[in-house]
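Sharing a structure, written as structure tokens. Questions coming.
With one protein chain withheld, the remaining protein chains of the complex are depicted in position.
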Amino acid sequence: MKWIEGRHTPETVSARIAGVILQPPHQRLWWQLLGLSALGVLWLVVSIGVLLYRGIGVWGVNRPVGWGLAIVNFVWWIGIGHAGTLISAILLLARQEWRTSINRFAEAMTLFAVCCAGLFPLLHLGRPWYFYWLAPYPNRMLLWPNWRSPLIWDFFAVSTYLTVSLLFWYLGLVPDLAVMRDRATSLWQRRIYGFFALGWRGSSRHWSVHQRAYLLLACLATPLVVSVHSIVSLDFAAALVPGWHSTIFPPFFVAGAIFSGFAMVVTLVIPLRYLFSLQDFITERHLDAMAKMLLLTSILVSYGYLCEGFCAWYSGLRPEISTALDRFQGVYAPIYWVLLLGNSLAPLCFFWPAARRNIRVLLVVSVLINIGMWTERFIIVVQSLSHEFLPAAWRLYTPTIWDWGLYAGTLALFSFLMLLFVRFLPVLSISELSKQAVEESHE
Amino acid sequence: MDQWLGVMVMTALLLLLVGLPALWIYAHSDYVQRSRLAPEQPIQFSHRHHVAEVGLDCRYCHSAVETGASAGMPSSSLCLTCHSQLYADNDLFEPLRRSYAEGQPIRWQRVYRLPDYVYFNHSIHVAKGFGCVECHGRVDQMALVQLNQPLTMEWCLDCHNDPGPHLRPQDKILDPGWEKVAHPELKEYYQIRKQGLTDCSVCHR
Partner (left out) sequence: MLTGALGRRTFLQLLSGGALALMAGCSPRPRGELLPYVVAPEAGEEQQIFATALPYLGMARGMLVESVAGRPIKIDGNPSHPASLGGSDIYAQAALFDLFDEKRLRMPLRSGRPAAFRQMLDEVKGWLGAGAEGLHILTRTVASPALQAAISALGARWHRYDPIWPVSLACRRPAHLRAPLQPCLVAFDADPLGMHPEHLRLAREWSALRPRLYVLESTPTLTGGRARQRHGLPPVEVERGLWALAARFGMAPAPEGEVRVEPAWLDRVEAELKRGDGLLLAGETLSPQAQALALRLNRRLNAPVDVLPALDQHLLSPNESLHELEGALQAGEVKVLLILEGNPVYERPQFANYLSRAGLTLHHSRVANETSQLCHWVLPASHELESWGDLRAYDGLLSLVQPLIQPLHQSTSGLELLARLKGDERDGYALIRDFWRGRPWDESLRRGFLEGSHSRPLEWSEREPGAAPAPVPETVLIFRPDAGVVDGQLAGNAWLQECPRPFSKLVWGNAVQLGRATAESLGVANGDLLELKVGQQSCTLPAWVEAWQPEGTLAVHFGFGGERGGYDVYPLRAEDAWQAAVGVRKVEGRVLPISTQAHHQLDGRAILQTEAAAVEVDLYGEKAPSESEAWGMVIDLEACIGCNACTVACQVENNIPTVGPAEAARGRELHWIRVDRYDHGERVDFQPVPCQHCENAPCEKVCPVGATMHSHDGLNQMVYNRCVGTRYCANNCPYKVRRFNFFDYWGRGSKGEAPSPPLNLGWFEGEPKNPEVTVRDRGVMEKCTYCVQRISAARIGADKENRAIADGEVVTACQAACPSQAIVFGNLADSGSRVARARSDRRNFALLGELNTKPRTTYLSRPNEVD
């Protein structure tokens, strides 16, 4: 089955993808967007500064809602990152050839998403300068972290995820950086690309080692797709809060992560392929495949919602039932409706092939999904905490400008990093697409 | 590629094999622990002279050690019980005389200091068989008081986990020169608690 359109050879593949960097189109647009996101990053720095200087009180968190937008955003960003790893690792092992058109881009997205996510656990600490106490280092207090706490598992999970994703991404980039080095037009370009290309010659020995390492990392990364977000979900499932304490959470969260991750990939890849004329590589069939993933994970997530509701009812416990009903009847009910619309309702259109290949529909639905998944994290974190066991302790959470500011700042940081990525690094995997082009031309 | 790999691996190994022990040694160094550092005091008070030579009991000046959390520092008037007569005109004692005349305390530089979040009680330690020199060292041999113990949590826990080796007979608590001999039966004698000495709230509340 041919995934790449047009008659491509490794030469044309390299030329096209390298051309995005060497003869960049839409330069002014790029600068404008970079400027905007740079402003956003500045705003991020200001938000962080205000937070560190004055304290957690600048956010809207209170008693009982001790976790607010910071944790919502943390989970949202980590979830988004999962698509990259799934595409890179699991689809590789499952020999899904359509992954080659998006894997580099998705891996970069993962990395940047995890960077954004990693800010939040640090910043939401009351005393962030002691963050290192979560690490097991030998100290003069004879103290170790509390291994029973899901936050410690988080610490290891996210740091492992970051490390493995970075390695995997870099390893895949090495041959492409060599291509860039060889095609570089200026001395400094050649030197920098050359440095990071680690002396890649493209010999068969290099390729043999590379492929084995790549496969090894894919095997390492595969369990991470499931484990990282399962561990993040255990932050909630291990607690006894009604609305959190549910065994469906690990698979539910993983499905949700893949869901939101793919949605983000679709949202970003559609303008990308348009602006950089990469339609040959990211074809309608690729979009179709991604839409099918979205549909599948949407159904899984909807199953998760049903499960939560059923378990609450089946338990017969007043606190569980009350919290579940409060989602529909409480102050946060409109947010819950947005959630259902974005996550359960909108993706159903992908049952129709026409919808799956329609760029506009894809764009709109993927944005709705991202919003829906954000509201899902909001409902899980905030609504459950606001409506717990003792009615005397029920209270609402209202995000403040610094809550939103930090979130907007991370969106800007993400954009900033993505913009730098598309400008300076090959957005698609030159080596893998070249290989695929050769294989398909033989069919 | 091979070169790079080789270089990177060697560097990493070097960092780990040399760096980590270096870090450990530094953390336990005298510099960081400020051991044997005798800070300058407003009056060069010599414990060696007053305890070993004159023969003063610790409690003469540090009178609250058996009853209170803090052992107490002698007031200017206490010093003057002797030094209004002895060395009454000596220049070294000018700060003491001025303190009394002006009603301003002498500003001693603290040597044994625990952080504010540690609630240490002297009286229970003294009551349960810990000599002064156990923690403060051979003060009777110090010309100027210096810090000899790390005073880290690790060091405190060392004893709280197993007080036995650090106990001494009741009449030797204030005896700085007592030779350290193991007395395993003292744990029973002092009725040292078996449970709870390593609870956080014993020190941190």
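All chains are identified by letter, namely A and B, in their written order; residue positions are counted from 1 within each chain.
Methods note: a contact is a pair of C-beta atoms (placed from the backbone, for glycine too) under 8 Å apart; a residue touches a chain by one contact, two chains touch by 3 or more.
Note that the structure is predicted; figures quoted are calculated from it, not measured.
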Residue of A:Phe105, A:Phe155, A:Tyr214 or A:Tyr336 touching the missing chain in the full complex: A:Phe155
Listed residues A:Met1, A:Leu187, A:Ala354 or A:Leu390, member touching the removed chain: A:Leu390
Contact with the hidden chain (one of B:His62, B:Lys172 or B:Lys187): B:His62
Contact set of chain B toward the excluded chain (per top definition): 32-34, 62-64, 67-78, 99-100, 103-110, 113-117, 119, 121, 123-124, 127-128, 151, 191, 193, 195-196, 199-202, 204-205
Missing-chain contacts mapped onto chain A: 52-57, 60-64, 66-67, 124-131, 133-134, 143-146, 148-152, 155, 235, 238-241, 318-319, 322, 385, 388-395
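FYI, only the chains that are shown with their structure count from here on.
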Contact set on chain A toward chain B in their complex: 138, 140-143, 198-201, 206
Of chain B, residues touching chain A in the complex: 1, 3-4, 24, 27, 150, 152-154, 157
